[in-house]
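Only one protein chain is missing; all other protein chains are in place.
And now, subunit A:
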Amino acid sequence: MIQIKDLHKSYHMGSNSLHVLKGINFEVKEGELVSIMGSSGSGKSTLLNILGMLDEADEGSYTLDNVPIKNLNEKIAANYRNKFLGFIFQSFNLINYKSALDNVALPLYYQGSPRKERVERAMHYLDKVGLAPWSHHLPTELSGGQKQRVAIARALASDPKVLLADEPTGALDTKTSYEVMELIQGINDEGKTILVVTHEHDIAQMTKRIVNLKDGLIIDDSMVEQVRASQYV
């Protein structure tokens, strides 16, 4: 599903240049649930941004679902993001003045699907994350866990190839974190490829594979025995 070869990325701040990714080689197969770990500054967020086409690499190749991702202009990047990717953020990033349902329906709006279909599909995914009764509530009326579940429903709505989750449990307490992970595991069980960036070991243990980043290089990449979140809930 994802192939990355010799990926380099530097940031230039004035005369200083910061080499963040120093040659990442990395492959993800369909249906995998991968966690990317590393201390802050290890380059894990940069890697996720590049995978999410929010940022572009300086060197190296990136192939997503057999489509080479390079020389993107903003329009193509936006279309690819819409088609291939679903984002889950640490701070949820819901649009505050839109109801849960409208938030979930937003990627479908940019896909160009008609309103009726948008509402139906959005409702379906809200139901999937267990928030159907909350569909007309604003994000401010929801708890942190509920917000993240709305965000997950939104990420799923456009039926993307890959879900990218950046510290999805970073702003949640332990119990809610496990609930969210349970949901993510469930989605993965249905065959969706998911990448999770986290620095929490217990969250990483709930994925199937842990990639460890340090100073811009992968220092460890191993399969793990998945811990089911359901046993904690």
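Keep in mind that, in the parts below, a residue touches a chain if its C-beta (ideal position, glycine included) is under 8 Å from a C-beta of that chain, and two chains touch if they have at least 3 such contacts; residues count from 1.
Going forward, contacts and distances are computed from a predicted model.
Q: For the chain that is missing from this picture, which UniProt protein name fits: "Sensor", "Putative ABC transport system permease protein", "NADH dehydrogenase subunit M" or "FAD-dependent oxidoreductase"?
A: The record names the chain that does not appear here as "Putative ABC transport system permease protein".
Q: Touching the absent chain in the whole complex: find that residue among A:R81, A:K128 or A:R209.
A: Only one listed residue reaches the unshown chain, and that is A:R81.
Q: Identify the residue among A:K98, A:H124 or A:K208 that touches the chain left out of the display.
A: Candidates A:K98, A:H124 or A:K208; residue touching the omitted chain: A:K98.
Q: Which of these, A:G38, A:P107, A:G145 or A:G216, touches the one chain of the complex that we don't see?
A: A:P107
Q: Can you list where subunit A touches the absent chain?
A: 49, 52, 54-55, 74-75, 78-79, 81-83, 87, 89-91, 93-98, 102, 106-107, 109-111, 114-115, 154, 158
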